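Presented below is the structure to which this report refers.
Only a single protein chain was left out; the remaining protein chains are all shown in position.
Up next is chain A:
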């Protein structure tokens, strides 16, 4: 005798019912948790920017953010302005807005600008908005933090790089969506990020070189800060190349701003 559950009609009804139930369940979970998730991501951006500026709870070997309850306060006190630089396809600066000017125009905080979207806009030939966060680091030095975005081996990688007015790196934070644990995922480890500290983005003639994550580096302890190179992670070649590429492509766009800064 045929079982009730073998009938085609039963199968179709079961499939439709299952899709409805599971779909509704997932939609309900996602929409009810969305505000919490967005808030977490907002705080994380503040923590990232503060981390690059050197404001963090690092112990001897691991990277620790300033805690989420202290982050908004620290962000308000340490980030003195959030500039938005609009550039056209050739990299020419169209306008530079302060945080207040930008907020009045768009009702959005500059640090929430989606770098990925801006990159896509630039590809279509539209002007690109570059956020730049100005603040004092713990040594009282003025630093400029720029967000960067690119792709690693499996998925997106991004970061925040703090620079002084000569484009010398004052701190860096990198993160990834799905790099291999133990290999590419180690770009967010202290030993990799700390290497960037003090590295020059320009060469001696003042031309933008970026920083190459180099294999076979003759300088594994990273003593030479003007060679535009840091030591790569073994087994993470493509992730490292992704870091190199996003530093080169994204930070280069800020060069005209720093040129103007010096000339004025």
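Annotations for the structure displayed:
Just so it is clear, a contact is a pair of C-beta atoms (placed from the backbone, for glycine too) under 8 Å apart; a residue touches a chain by one contact, two chains touch by 3 or more; residues count from 1.
As a convention for this text, contacts and distances are computed from a predicted model.
The chain not displayed here is annotated in its UniProt record as "Na(+)-translocating NADH-quinone reductase subunit D", chosen from "Trehalose import ATP-binding protein SugC", "Sulfate transport system permease protein", "Na(+)-translocating NADH-quinone reductase subunit D" or "Sigma-70 family RNA polymerase sigma factor". Checked against the full complex, the one of A:71, A:87, A:185 or A:246 touching the unshown chain is A:185.
Of the listed positions A:5, A:90 or A:263, the one in contact with the omitted chain in the full complex is A:5. When the whole complex is considered, the residue among A:22, A:94 or A:261 that touches the unshown chain is A:22.
In the full complex, chain A touches the hidden chain at residues 3, 5-6, 10-11, 14-15, 18-19, 22, 25-26, 29-30, 33, 36-37, 40, 44, 61-62, 154, 177-183, 185, 220-221, 234-235.
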